[in-house]
Every structure is written in C-alpha cells, then in structure tokens.
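Just one protein chain is left out here, and the rest sit where they should.
Note that the chains are named A and B in the order they appear, and that numbering of residues resets to 1 at the start of each chain.
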Amino acid sequence: MKFRDEYRDPASVHRLAEAIAQTAKRPWTLMEVCGGQTHAIVRFGIDRLLPPDVSLVHGPGCPVCVTPVEFVDKAIEIAARPGVTLCSFGDMLRVPGTQTDLLGARAKGADVRFVYSPLDALALARAEPERHVVFFAVGFETTAPANAMAVYRARREGIRNFSMLASHVLVPPALCALLDSPTNRVQGFLAAGHVCTVMGYEEYEPIANRYGVPIVVTGFEPVDILEGVYMCVAQLEQGRSEVENQYCRAVLREGNRPAQEIIRDVFRIVPRRWRGMGEIAQSGLGLSDAYLDFDAETRFGKVEPAVEQDSECISGLILRGERKPSECPAFGTRCTPERPLGVTMVSGEGACAAYYRYRRARVAAAVDG
Amino acid sequence: MMGGDGLALSCPLPAGDGGLVQLAHGGGGRAMERLLDTVIRAAFDEPLLGHRHDGAVFDVGGPIAFTTDSYVVKPLIFPGGDIGTLAVNGTVNDLAMCGARPLYLSVGFILEEGLPIVTLRQIVLSMREAAAASGVRLVTGDTKVVERGKADGMFVNTAGIGLIVAPAVIEPGSVRPGDVVILSGDIGRHGISVMAARAGLAFETAIESDCAPLAVPVLDLVDSGVAVHCLRDLTRGGLASALVEIAETAGLAVRLEEASIPIGAEVSAACEILGLDPLHVANEGRFIAFVAPEDAEQAVKILHSHEVARNTVVIGEVAQSPPGQVSCMGPFGVERVIDMLNGEQLPRIC
Partner (left out) sequence: MCLAVPGRLMSMAGEPPSPRLGRVDFGGVVKEVSLDFVPEARVGEYVLVHVGFALSVIDESEARNVFELLREMGELLESEVGPAQGVSREIQG
C-alpha cells in the first residue's frame, strides 16, 4: 500500500533508531498526544527500539478516553428513548458510563448503531424520517470538519430529524494544562499529525515559546514516529524549542482552510471536562448559536457534570503521562479489557488497552472466568 | 385470527403466498408441507428426507464426531457465499477438524415472516451445492417461522455427524512443544466481504468470502501418516482467537513470525481503513494445523496439492512457556503478545 509500506521499511526504522541513539546524550522524556500514535508505538514496539534514556510517554491523545462520563451517560439516556436512534463511531460503544455502556444499552433495547462516517448517520436520518437520529460526535479537531459537514448538510437539505451530541476536544489547551502542572516531567512533544492536517501548526508556536518545549508534528507510521522522536531529541540536545513538521507530506503550517471554516461556522469553543484531567478552559467544541436546532443537549437536556468516582483506577495519571500502565497495581489483574476499571483500558486506543493487547506477559496460567 | 404465538389456532391456508414466507409456513400444516416439498426436499435428492419421519436412521460403522453450529450472518447473501454455504461448510469443517469424515447433516431453519421465498430457495440451493461438494447428505431437518422482526431474514442451525478416521486423537491436548503451526491460506477475507456488503461500511471491492469446505485437504493430511496433533478452522475471532484458545487449552506457548502470515493486499487495505486487526477478522475457509516438526515439510506439500490450501505456509511454532501465551515477532525485531478478540469487532476512528 503506497504511503504506508515504505514507512514500515525495517532498514529505515533501524537507521532512525540508530540515529536517535547517537544523538541522545542525556535522558529525555517525550510525550505523544495521539491514540493513533500510541497504537502504532505499542503494536510495532517502537519505544523498545529507543535508547533507554529516551522515554516516550502516552498523553491524553485518545478523545474516546477523555470523553467525560456524563456524556456517555447522556448518550445512553438519549438512545433509550423511543423513536430515537443513536449513532456512534465504533470506538465509543464500549466506553463505560456510570452504570453501563452503549452496547449494554443496546442489549436492553436501545437503538444504537455504529457508523464509519457522520454522513452515514445523516443518511439514516434521511432514510427513516419517522425516527430521530442523534450522532454522538466525539473526536479531536481531525474529526470536527466531518462532523460539522453532517450538520451543515442537514441544514441545507432541511433535515429536521437529526441532531448531534457534541463532545469534541481540542489539543492545544490540553498541552498547556499538562505543561502548567507542577508535576509535569515532559520535555518535548510529538504533535498529532492528523489534527495538524486540519488545524495546521501555527497555534503550537506560542506554546513552544512560552514553555520552552520542542513540538514536532509527527505522522503515524513507524518511520514517521521515529523521525519525529529524532527531530525532538535533536532539538533538546541543541537547546531549541521550536515547532517542526515531520509530517510534511500531509501537513501545512496553515492547515486545511475549508475544514477550519466549517468548524468555525458550525461549532464554537466551549469549556470541556476531560475524563481524568478535570475541566480545561476553552478546550471543547459545541454547536454554535446558529446551529442550536441540531444540538442534542438543547433538545434532550443539558449534560450535567458527574462526580468522578473514587476507584483504584489511575487513568488520570496515565493520561497525563505520569505513570505507565505497567506501573498500575491493577493492570492486567483487576483491570483488563473484559473488566476495565477505567477508560484507558476500555478504549482500544487507550494506553492501558494498547499495552495489554500487545505487551503484557501472562502472569499466571490460570484463566480467570 | 392469530393467537398469541400465531401458531396454535386454526389458521386458514394462505390463498396465495405472494412469494413471502408466512407464519402459516411454520404451522405444521399443509402450507408447511408444501413449502418443505417444493423448496427444501426438492433441492436435495435424499431418500431419508422423503421418509418424512421424525428422525433419520442410519448406521455409521465406527466412532463418531458430532458437532453443531448456528448461523446468523447478516446480510444473508454476500460476495462469495450465503448463509446456506456457511451453514454446510462450517459444520463440515468442524467435523474435519476432529479428524472425521463428514457424513450426515441436519438443518434447522428459523425463518422470518416476510422472507422472500426466492431467497429461501437460493439459500437452499447453495446448501445443496455445498453438501454435494463435500459428499455429505442432508438427512433431516426442521422449519419454524417467527414473526416479522424476530429473525433477521433467517437463522440456520446445522448439526453434523462424521466417522472418525484419524489414527490418533486430534485436539489441543495432543499439541507438543516443538510442533510447527501451519496456516492454510491468507486471512481475513470472509469478515471483510461481509462488512463490505453491509450498508454504511460500503466499499466496492473484489474481496469475496473465503467460505469453503476443508474436509478433503484435511482428511488427505490425516490419512497421510503425518503426525497431526491439532486442527482448527478459523471462524469468528480470526487467527488470533483460534491460536489463543489452543494455547490456553494446551497450556503451551505459540510463537509466530508476523512476516509469514499471509494477508491479501485488499484485505490489508480494508483493515487499515476500518482500523481492524487482520488477525481478528473472521474467516470461513482457512484452518491451522499443529504437526510434529519432522512432518512439517511433508504436511505443507500435501496441502499445496489442494486448491483451497494452495497457499499453505508455516507461521510459527509451539514452545513450552509462558503457558497460554501467543506472541508474534514483528518486522523490527520486537515481539508482541497476541490476544483474543474482546467482544464484537468494531471499526474505529482513532
């Protein structure tokens, strides 16, 4: 597959790993902020190719993981209503709410369907005018243009049986929140390549300056990730803190203007609570005033913040990169993908699930029922 | 006119069935007999079906393998097959995996009210073809009809009886450290073809289900004198789930070489788009065999002579420990642990 296979070439991968080992003279801690990068790193064992001094931690890069529990509960509540169909990306269906998840709700009779694209949800609304279709819109900025387009088209076509439960999150405010934390150890970032395909990377420049951290816009294949690490380590060794673009085949500094326009039209910036991190100002997207007739919260009731449950789950620390999954006492024993204690184990892109799937050794031969 | 369950009350014969299955067709009366005769019995040239007895009676002449499976695939018809082909091949394959020659099948149909009879006929004909291709006889069956909305078109159960022909017991408990793991062909075709046929994940693709009967190559292998310790046909959950089940049951480890696992280019691309792991995607015409290391080369050669297994490859080997673990050596010299599918396989956007 072109633009994929060549970025998985073992010779190139090893060459980059070698270059990183040669360049890193001191210990460095880098963070990647993208579930897709977490997935690739753990699947290909990329962090195992790095010299021991270069530590790559996984940040809050999984929008599924950071969706507040109250939004999941709201989606479940909406789905249970008669005459309503709740459409969602597959990723969200097993994320636990307070009592159950969307698949559990489906088992009890709620009409929950997964879709590949928000346009599929819109098509459903067109095809079944007697039902009200709600689309559960999660994601980073990457997915925002597609979700915005679904609403925009609904308005153009006069489709009235369609609304959106918007729970989008934005990356730059989260980076600032991480960097503001007194316990932050992260010294450089790999910025999520596809987020930057949409938004560009101008908005990361003030962050790099203010906090003195290098930020490298990075792609998702092994060669991309290693090159991003290499560029970041090189900056750190040279005492630079700039924004660089590793993923230049897909990212321009100004990003994708038509996509940004539609985001600006359909959405507005709102405060957002991040599961495991609390509220971060101006870090979410909700529907703009002009499109409130498509807002599921307006139609079905506002989402109220839930009390974060006390449990031994440390997904907050994991999302902030302060602990690795293997450092959690419950990892792989009391907390597994079948019985997750928290979100980083449920979502396929959560750091804990990725570690579990690809990395943990079986602790005992006994299979627990 | 219809009682609570739609069946018990006297239900007049439908004047013309309009080409759709109706509740009366499951009522045990004339309408049902006509459906069975014209659609089902007519498809199978099978004397035992014609006896119209409560059960089929026959002598098998030796130890038997007995298996059953139910089929609920949606859509009913997909590129490369339909629920009928699956229902026959799936059960035939399970028997073969026990080291048995498949002989007799039963079928239970649960039909949804409103199912077009031409669809039922098409599926029954597929079953006839699949049965003939494997030399099995469909000798008994049952048909019920449920209300509209209760059966996704149709659900099918098949049960199968086969005569054990393998010289030694073929099961996970027979697997030994050092055994070689062989895979009969590329993975993921069935799951992708079914997904492609569902609305919402629609893509034009030439990928067809790999649904196929496997008894002939398997029995050839079993007959050949190769020490076959375990066989498993890959179905839901894909290659990964089959290997993990066997490793856990046997209390041994399996180590795979990722580069050796064949994945077709289109399957690989579809998995990329949907964010699926090909190791977890369903198959219906592939199997794995655990054979003694000294017989591995010959096993591969035997399987290569069969069309359906022409791309058989060695993909790994069995180790003593850690017990129950399946691991895979990746392209960059790093090994990762492979786990079973957890729940339904869902496309992802992250």
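To be clear about the criterion, a contact is a pair of C-beta atoms (placed from the backbone, for glycine too) under 8 Å apart; a residue touches a chain by one contact, two chains touch by 3 or more.
Bear in mind that the values here come from a model prediction, so they are computed numbers and not experimental data.
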Out of A:Thr85, A:Thr143, A:Ser283 or A:Ser315, which touches the unshown chain?
A:Thr143
Contacting the left-out chain in the complete assembly, out of A:Arg153, A:Arg253, A:Arg299 or A:Lys324:
A:Arg153
Since one chain has been left out of the picture, which residues of chain A touch it in the full complex?
1-4, 6-7, 10, 12, 14-16, 18-19, 22, 34-36, 45, 48, 61-64, 89, 116-120, 139-140, 142-143, 145-146, 149, 153, 156, 192-195, 197-198, 223-224, 227, 248-252, 256, 258-259, 262, 349, 359, 361
Considering the whole complex rather than only what is displayed, give the residues of chain B touching the chain that is not shown.
202-207, 264-266, 268-270, 272-273, 275, 322, 325, 327, 329, 332-337, 348-350
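Just so it is clear, only the chains that are shown with their structure count from here on.
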Centre-to-centre distance between chain B and chain A (centres being mean Cα positions), rounded to whole Å
37
Within the complex, chain B is touched by chain A residues 1, 4, 8, 10, 13-14, 35-36, 39, 42-46, 48-49, 62-64, 89-91, 93-94, 103, 113-116, 120, 123, 139, 143, 222, 337-338, 347-349, 356-362, 365, 367
Using the touch definition up top, name the residues of chain B that touch chain A in the complex.
200-201, 248, 251, 265, 268-269, 272, 274-275, 322-325, 330-337, 339, 342-344, 346-350
